[in-house]
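Excluded from the complex is one protein chain; the other protein chains are retained at their positions.
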Amino acid sequence: MSKMCETDIDGIVERYRGQPGCLIHALVEIQHENHWLPRDVLHKLAKALQVPFAQVMQIASFYKTFSLTPKGRHEVHVCTGMTCHLRGAPKLLARVEELTGLKPGETDTESRFTLATGACLGSCSIGPELIVDGKHYGRMTPDKAEDVLKRYA
Amino acid sequence: MARLQSAVELDELRAKILASRDPARPCIAVCAGAACDGMDSAAVAAAFLAAVDEHRLAGKLEVRTTGCHGYCEKGPNVVVTPGDICYFEVQPADVPDIVAATLKGEVVERLVYQDPVTGAKAVHMDEVPFYKHQTRLLIGDNPKIDPMRIDDYLAVGGYAALVKALTEMSPEQVLGEVKKANLRGRGGGGFPAGSKWETTRNAPDKTKYVIVNGHEGESAAFMDRAMLTGNPHKVLEGLIIGAYAIGAQRGFMYTRHDMPLLTKHVRAALAQAEEYGFLGEDILGSGFDFEVELHFDVGIFVSGESSALMRSIEGNAPEPRPKYIRTSVSGIWDKPSNLNNVETWANVPQIISRGAEWFTRMGSEGSKGTKLISLSGHVVNSGVVEVPMGTPLRTLVFDIGGGVRDGKALKAIHFGGAMGGSIPAQLIDARLDFDEMSKLGAPIGAGGLLLMDEDTDMIEVARYLLDFLVNESCGKCVPCREGMPQMRHILTNLTEGKGKPGDLERLEDLAEVTGLSSLCALGKTSADPLKSMFRYFKPELESRIPAGSEGK
Partner (left out) sequence: MNDTSVVILQIDGREVKASAGTTVLQAAQKAGIHIPTLCHHEKLEAFGGCRLCMVEVQARGRTSYVVSCLYPVENDIVVRTRSEKVDKIRRVLVEELMAHAPDAPELVKLAEEFGADRDRFEREASFCVVCGLCVRYCNEVKQKNAVGFIANGALREISFVPELAKNECWQCQECFALCPTSYAQAAYLLTEALAFPGQRKAPIHGAQAPERVRRVIPINPVAAAA
C-alpha cells in the first residue's frame, strides 16, 4: 500500500481551501489515497477549510471509513450483514480472528492485515463473504479462510 | 456528440440508434451485478470479448456487460438475445461452447435452468420459474443495457417520458399525475411521494433541491444498488422529471462510497446525460435548467436517514433533525428539499409515459405498482425480484424463491432489516402490501425479504439486529444511545443462558420507551424486531428465563 507524499495531501487540502462544506469530500480523498488520517493533516484541513478542529475530529472519528491510525497492507473484510450472518458469518469471523490474531478494527504489529466487519455489500447471494483488498471470496467456510489469507504477504 | 436542443432532435437520434442495431444479430449480455461480479463475471466477459477478437466476430456477435439481471444465486448470469436464452453459473471455460452455439442459433443444454426436483429444463427467460412469476417493469431492462452507454437506454425508449413531461405537460400536471398514481415511497417510509413533492413545491423559498437516496443501508437489501448500478439513467430521468414538477434547480445523488462499479456507472451516466443535453441549461429547449451533484456517504447507516443525509451533504456530521421541521420545507442549507428513494424515482418515467391510471391498475387497494424485493437468507433462489404489490408472500417464497434450502422447514420471514420485524411461517399468505405488512409488525421497509429456517434462534436474530443498530447510532439522544445497548445486553444474556428474573419486563420497558422517545426513525424502530419476537415467538423468549422466576 503506497503512502502519499506530503505534497499530494497538501494538494488535496489546497483544492478545498476556504470551503467548509467540503470537509467530508476532502477527508474521503485523503483516506482513499493515504489509507489513514494523520492528526497533523487534520489540523491542516481545519485551518484551510476554516472548520474548528474539534469538528474535523468529530467527523473523522464518527465514520467507520476513516482511520485515525495507520492501516495494514491488506484490508480483510468479513461481511456481517444479515444474510451473511444467517448463513454462518460469525463462525467465519471467529476463524479469521484466530488466524490473524486481530479483532475488528485492529491492525497487526507487522502492518500486514487490518480486520474490518460490517457493511452489507449487496452480494448477499454469495454470502458468507471474505473480501480482501476489494476482491470477493464468496460462499466461504471457516476452513477455506486460511488458504485465502495465505495469498497475501 | 452535440447537445440535443429539442425533442425532435432526440427522436432523430433514437431512430438512428435503432436503425444501426439489427435485432436479429445475436447479443451476449454478461451480468456484472454485485454477486456475479463477486464471482468474477468480469473474467467471463473478458473471455467473450477475447473470443470475438480471436474469431473476428465483430459486427456478427455483440458482447455487452450489463447490470444485475436478478438471479444472483445462479451467477455468473448470461442472457443471449434474440430469444432471451438464460445461461447460469457460466465460467470462462464455457465461453467457446456458448459462442459456437449462439452463432449456429443453438443452445448449450448443460448451462440452462434445470428444476432441482424434476430435472425439467427451461431455456427462455419467460420459462424459468424464477423469472416467470415476476413483473419486471423496472429491472427488466437491465440485461439490455450497458450502464456505460447512454445509447442503450435510448434504444429501449429512455428519456421519452422526460420529453413528454417537458413538452406536453406543465409542472402541476406532472405533479398531479404522480399524486393520482399514489406512488408511495419505496425506501421504507411508504409515504405518498406526490404529497411530499407538493409540500416542497409549495414551500415559500424559491431555491429547492431534489435528492436521490441511494444509501441502501438496510441489511440484506440490495435492490437499490442493482437498480442504480444497472440502469442509472432510469433513476436520473425520474429525478429530472421530479425536479421539473417541484421547481428544483439542483439535484443530489447520495450513495455509498464502497461500491466502485456503482460510482463508475453513476458518474458516467451524469456525464453522458450532461453531454447529450438532458442536464444543464434549457434542457431540450424547454427553458428548464437542472444540475446534479454526486455525494457519497462515509460508511454509516444513519446517514441514510433523510435529515441526517442532508446534514451530510452540507458537510456536517449526519445527525438527524427532529421531524417538527419537515425537510420538504427546510432541508439542505435550510432550503426545501425533496428526498426520495432510488426505486421511487425509477417509477416516475413509466407513470408519466403510460399514465397514472395504468399504474393504479397494478397492485392492491393501498399499494400500487410493483416492488423490487431482495430475496435472501435461507432461501434457495436469492436475488433481486420484482412483483406487483399485493402479491402473496407465498409466491415470493416458494414460486420464485424456490423455498428453503437444504430441505428444511420455513420458520419465519423477516422484512425491513434492523428496523422491521419477523412473522411466523403460518402467515405465509399475507400479501406484499405496505399497510397489511405494517399491521402484522413486519413492515416491508426497503424490500429486503429474508427467509429463516427451522434451526434459527429468533432471540439471537433480535440480538444481532440490535447489535447492528448500536454500531450505527449517531449517539445524540439518550433512548437510542443508552436503550439499545441495554436491550442488546439482556438479549446476549438470554442467548448465553444467563437470563435473569425481570429480563423480559426490562426488555419490554426499554422497547416501549426507545420507540416513543427516540429522536429519529433509527431509534424509534430499533425495538420493532424485538417487538415482533414478543408478538410471535414469546414462548421462545420465555424459555430463556429460569423457570418460575419471572417478574421483578
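As written, the chain order gives the labels A and B, with residue 1 at the start of each chain.
Note that in this section a residue touches a chain if its C-beta (ideal position, glycine included) is under 8 Å from a C-beta of that chain, and two chains touch if they have at least 3 such contacts.
For clarity, every value in this text was computed on a predicted model and none was experimentally measured.
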item	value
Interface residues of chain A (partner: the chain not displayed)	43, 52-55, 57-58, 61-62
Footprint left on chain B by the chain that the document does not show	300, 302, 322, 324, 470-479, 481-486, 489, 506, 509-510, 512-513, 516-519
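Keep this in mind: only the chains that are shown with their structure count from here on.
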item	value
Intercentroid distance (Cα basis), chain B paired with chain A, Å	25
Residue numbers on chain A that touch chain B, as the complex places them	20-25, 27-28, 55, 58-59, 62-66, 80-83, 85-87, 118-127, 129, 134, 136, 138
Residues of chain B defined as touching chain A within the complex	34-35, 37-39, 72-73, 75, 216-217, 219-222, 225-226, 257-260, 296, 298-300, 312, 314-318, 374, 376-378, 382-383, 414, 417-418, 448, 450, 452, 456, 461, 464-465, 468, 471, 474
